[in-house]
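Before I ask anything, let me first share the structure, which is written out below as structure tokens.
All protein chains but one are shown at their positions in the complex.
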């Protein structure tokens, strides 16, 4: 039994508030248990100068945590004057994950910037960010279509994408680690999966003892099942 | 008549969600029309080394905007690697405003860091930050008292504090400017007032034509009336 | 009686050395008691790319202190690698104050950068900077006219501008605070006034006890009288 | 057939020059084809203040590329004044990979800093860095034992560790990608494996089309075979 | 004949205003023609922690230029967020030059920070800085002796120090280059000499054609003669 009473293959309660922001072209506030991430997608017609003339668009992402999203207040990266390694790493992961389901030709010469700001953190912030960002991205693309920056027949999205963490805690593989589980896990894995069930990213790390192939397989089984549910929740939020 | 139908001496609808954060010792999500600011107060027992041994505490504040809180996405200050002048200026204003109602001796050797993060911006973010931060500060002090870091009889708060913007738009002094009003104002003033009605800060700036003493007086009248209402809303949120 | 024997409504001795610099288009070394600020105005024909084609000019300002302008040496901001909040705040104040008396259309597509470097500090550096910078600005505009970058009939200056600090020390409102007065003031106010007597900026801050409306009025009376004198000194320096 | 004539499951020629540096406590210059990485391990008796008194040591790593290690010169991160996301990500990966085979209790209160500087880059620099750094780490630990900073019977190393890249190029899974292969790969995976054959890290990324479970398994098979060979080469270099 | 009518072995007019600053323990405003440098020496009892307990003091220096000291305004290094190579180089030169005439044992555990801020620049700013800084240093040491931070019989100064630039312009070696001469010089040399006539620094650079040994000797002859005069002016300023 887990601290919060969940089964080992059970997700925390997930809610996705689509269109949370009045300002952004697309947005979603996603909650996974106590983890809350505000995801916005900003659509700009045009691409940076070095990309122009190629008929292709660009999608990029930035991830950050509010200083008191965590149990102990963290110093702001803006105050420290530099971005930490973890922030960089996650921003890059979110960007790659979303680009994996975007056809840049169909997007045309448009730029989308995803911002994922963690308002409250209790484990799984990077995977919640990806899952929420997909919803924001979807709406920003619809906005671009309405504004006729994207052609009426173009299909920039080739699939949906969602992500979940899995890990081995006290020898037991489990789904969707909360912070206390994550910080005591021997192995921690983040898995990004498309709506059709293919992998975009598999990032497994032995924090304690190395893991063997059987354990890797158990973790992937859990992650694939979890992302099926997340895909359904994304579709429900999008009214599909 | 104003764009949103308000009278010239009318505040936008204000809501204060006390205790929004599960992590911080005190918190409030304040909304003033479309402006939304998440305020947290982080309590730490002890003070920085250079202050220790004096029997006094410290209160400081940081203000920031999410990149897509605004109509056009702004680059993150962490990414630019430096904090802009406006951010610095507002962080300092918020900190001074709260310190004005704290008795540092009664606080004892404890530190409170206020974070005001603008989730959505539509004018008046700095004054909303101060008004919301007072609620967060109140709860953080109560927490400190429960934890016995503050003496049972100590009264660190000497008063409450709230703030509002006023300005002259097309020759007419008005209360609580929304973004479109603020950006066309000739004169813009932020006023920070205690619950008992004294000034903590008066910051008036002629963005266009200079203002005379009669105009200054009209603006102060509006601001004093507006902060009376805000004080009532703070008390209501705090159940007093 | 004040420490230096002045009456409460008396300015310190003020001198303005116009044309102190051989290099700048306009310059003034202003002394207010022991406070000395070197103000230069650098005139550039043309505006930054993002402003061009609008037929308007731009005036901006930077303020800084030499490391040993103060009683204790301060670390250089260039060495620390970042500009502090106070510096930012004052640079912005100086820029806004001068822009308030410049007609950007009449200036035409020209840029003026004001530099105010505090050589010695004894209170009132920001207000001395504004008062001296006006003289430097005047001469830079004349230079621009001589060079025919500004039209012969254009009147970029709509008024003059000067500034002074006032404050409440031990319950007594007084004019032009020296450093020791400033550091023990309950309330500190900087007031920027045009030659015709309108306000450009009113920035009052309660460092100790909040202030009431009567006190605010006393401070404004002192400031308005003081800036009348400063305006006369500016005119004398400019030979008008 | 691959561009350089290798079989799909064939490593590039690998050489490990142990003790390349006269200055470091442990060092190795590893070449994998044209990729050359200088790895040093710096041993310091003692740990940072925040870790002291716990009887445990610390191992950390930094990765960097010389500006002309690549085909086009890259700007130096020191000149840009900040470290890029990729550099951070790899430094963290190298550090985690080595810590996975170190018993921090057995290391005692000693600190080891690994530096991996890429002198020439042709793909696989991060995995070469890990493989070479293990050899440098081994010698630095021996040095610590000789100096009696580590107990004579303590066994800080619990296993060896090596790493290799694998990927899917034009639909074909292959081992040890050179730069031209890597830049055209659909899926790219870095695998870190202990001498006993367990996983420390599995990082697979779909750069183009997402990958399925069968492809993941093929890549893991290749990686496990490749790291067996690398482990043998490490042992040979260490004379074991 | 030179542009300003000087002989090739003639210094520009030099004035040294000793005690220019009311704040610093020692100060001098030195003018060499149109070049003006404000030099202050800040005396602190005690040394940085890493030096304490050795019975020795420390002297360090920082050099900077005001943004409009030059004919074209330069961006502030504080605004750019980093210190340029030239500034670093000159700060180091000034510090070394002064340390060369200080007996750190006789200084005792005291720290002196020299600040040389160029108010107006017309060539020779680094050598003027050294020559003026010596006067400021002298007075700061006297101050330290009066305060009894330095022993009554200790002689921290082992000699005086002054500096001058020389160069080859259109094939002619000349003394004390003004800016227009310096920018067209083939060879430029800065020479730092003690009062007794020994070299502390000789820094010669061929900006155009390399120079031969005869030219080097001519330049050294000029510099040695020039620094004899500067030493006399320093002594006169110090009333010796």
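Per-chain residue numbering starts at 1, and chain names A, B, C, D and E are given in the order in which the chains are listed.
Note that a residue touches a chain if its C-beta (ideal position, glycine included) is under 8 Å from a C-beta of that chain, and two chains touch if they have at least 3 such contacts.
Everything numeric in this text was worked out from a predicted model, so none of it was measured.
K.L.:
Quick one: which of E:34, E:82 or E:145 touches the chain that's been left out?
P.N.:
E:82
K.L.:
Which listed residue (D:89, D:115, D:181 or D:201) would be found touching the missing chain in the intact complex?
P.N.:
D:115
K.L.:
Can you list, in ascending order, the chain E residues touching the missing chain?
P.N.:
So the residues of chain E touching the unseen chain are 82-86, 88-89, 91-92, 96, 100, 159, 189, 194, 196-207, 209-213, 216, 220.
K.L.:
Can you list where chain D touches the absent chain?
P.N.:
Residues of chain D in contact with the hidden chain: 21-24, 27, 34, 38, 40, 42, 44, 62, 64, 66-71, 73, 76-79, 81-83, 87, 113, 115, 117, 119-122.
Keep in mind that, in the parts below, only the chains that are shown with their structure count from here on.
K.L.:
Please report how many Å separate the Cα centroid of chain A from that of chain D, as a whole number.
P.N.:
Chain centroid spacing, chain A to chain D, equals 28 Å.
K.L.:
Using Cα averages as centroids, what's the distance between chain B and chain E in whole Å?
P.N.:
50
K.L.:
If you look at chain B, which of its residues touch at least two other chains?
P.N.:
81-83
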